[in-house]
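One protein chain omitted, others in place.
Letters are used for the chains, namely A and B, taken in the order the chains are written, and counting of residues starts over at 1 for each.
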Amino acid sequence: MSLIVEHQFDDYEQQQQATTLGMWGFLATEVLFFGGMFLGYTVYRLLYHAPFGEASRHLDVVLGAVNTGVLLCSSLTMALGVHEAQEGNRRMVMLFLAITAALGMIFLGIKFFEYYQKFEEHLIPGPHFMWNGADARHASLFFIFYFVMTGMHALHMVIGIGLMAILVFLTWRGKFSSVYFAPIELGGLYWHFVDIVWVFLFPLLYLVERSR
Amino acid sequence: MTETIVPKKIYFRVWGTLLILLAVTVGVAYIHLGWFNPAAAVGIAGIKALIIILYFMHVRYSPKVLWVFVSAGFVWLGMLFLWTLGDYLTRSYLPPPTIWPQ
Partner (left out) sequence: MSTQLAIFTREHYLNVSYGWKSWLFTRDHKRIALLFLMTITFFFFLGGAFATMVRLELMTPQGDLFQAQTYNKLFSMHGIVMIFLFLIPSIPAVLGNFLVPIMIGARDLAFPRLNLLSWYLLVIGGVFTLWAIVAGGVDTGWTFYTPYSSLFSNTNVVLAVIGIFISGFSSILTGLNFIVTIHQMRAPGMTWFRLPLFIWSHYATAIIQVLGTPVVAITLLLVAVERVWRVGIFDPALGGDPILFQHLFWFYSHPAVYIMILPGMGVVSELITTHSHKQIFGYTFVAFSSLAIAIIGFAVWGHHMFVAGQSQYASLMFSILSFLVAIPSAIKVFNWTATLYKGSISYSAPMLYALGFIGLFTIGGLTGLFLATTAVDLHVTDTYFVVAHFHYIMVGGMVMAYLGGIHHWWPKISGKMYPEGWARLAALIVFIGFNLTFFPQFVLGYLGMPRRYYAYADEFQVLNVMSTAGASILAVGYVLPMVYLIWSLRYGESASANPWGATGLEWQIPSPPPTENFEETPIVEEPAYNYESYSRASV
């Protein structure tokens, strides 16, 4: 329950502001990290619009949309969890963080089911890739980006779920109060960011040329 | 960080808006609008990201210096996109130089 102010800071408020700025600085690096992949995808989609459109239609819009909904709900529960932390309600914090993590796991479950589907359909790039339409090379390129981008996102989700587990544990141990809950807030920032990445991934990967 | 405690009903309103926007994204994708389709998709995603950042991530209630940190990543990503696409989209504008006749 005690307020820890590290020796380099003058007071708790300075420490708070510094850690929040630091977290956003880190999120800025993540924007550029994912951004590089988004740029590559954009360039190739511009160059090879038709095969990318056809490849995109092999993705399951329903599962993708459901997954997006799941993550948006998890962002709500995350925000509510931070809210409860501000009010000092330990049990509610644990509940909301646990639901957030559970929704994240549902997301990953659906994702890996989709990956398995792609494996069954022989759409994993490499020696076993089979494509019925024209321009197999460029269709394969679409799937490379699909797997790398969603895979990198999934890796970040796994880390996020791990963070939630740690935060639930620390909350249970009584480390936080309505005065000190900074790690929960920072964890929330990370979670929302990973959600935002998916918010862009879904339409760009799943909804390329659905109006045919 | 935030001294202001955001009321829960704002969170629910944002969540509702996000789900509606998700439905719109999927719906619009099935209507043939040419080049507007990807623009709408990215645009709606941008709005979703904006309200998540402003409300769920509390940026609306944070000091201005934080707004600079938040926008910096996106501005820099914009620079990466702008100049790279500037290359690809202008490749066809100038024809290659003609070979001088003998």
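Annotations for the structure displayed:
Following the convention adopted for this analysis, contacts are C-beta pairs under 8 Å (C-beta built on N, C-alpha and C of every residue); 3 or more make two chains touch, one makes a residue touch a chain.
No experiment lies behind these values; they were computed from the predicted model shown.
Check A:63, A:92, A:106 or A:148 against the missing chain and you find that the one touching it is A:148.
In the complete complex, the hidden chain is touched by one of A:3, A:18 or A:134, namely A:18. Within the set A:81, A:104 or A:125, the residue that contacts the chain not displayed is A:125.
For chain A, the list of residues touching the undisplayed chain reads 6-10, 14, 17-18, 21-22, 25-26, 28-30, 32-37, 39-40, 43-44, 47-48, 125-127, 137-138, 140-141, 144-145, 148. Summarising the interface, chain B meets the missing chain with residues 65, 72-73, 76, 79-80, 83-84, 86-88, 90-91, 93-94.
The working rule: only the chains that are shown with their structure count from here on.
Once the centre of each chain is set as its mean CA position, chain A and chain B turn out to be 16 Å apart. Within the complex formed with chain A, the residues of chain B that make contact are 1-2, 5-6, 8, 11-12, 14-15, 18-19, 22, 25-26, 29-33, 37-38, 41-42, 44-45, 48-49, 52-53, 55-58, 62-63, 65-66, 69-70, 72-74, 76-77, 80-81, 84-85, 88-89.
Partner chain B is touched in their complex by these residues of chain A: 16-17, 20-21, 24-25, 27-32, 35-36, 38-39, 42-43, 46-47, 61, 65, 68-69, 72-73, 75-76, 78-80, 83, 86-87, 182, 185, 188-189, 192-193, 195-196, 199-200, 202-204, 207-212.
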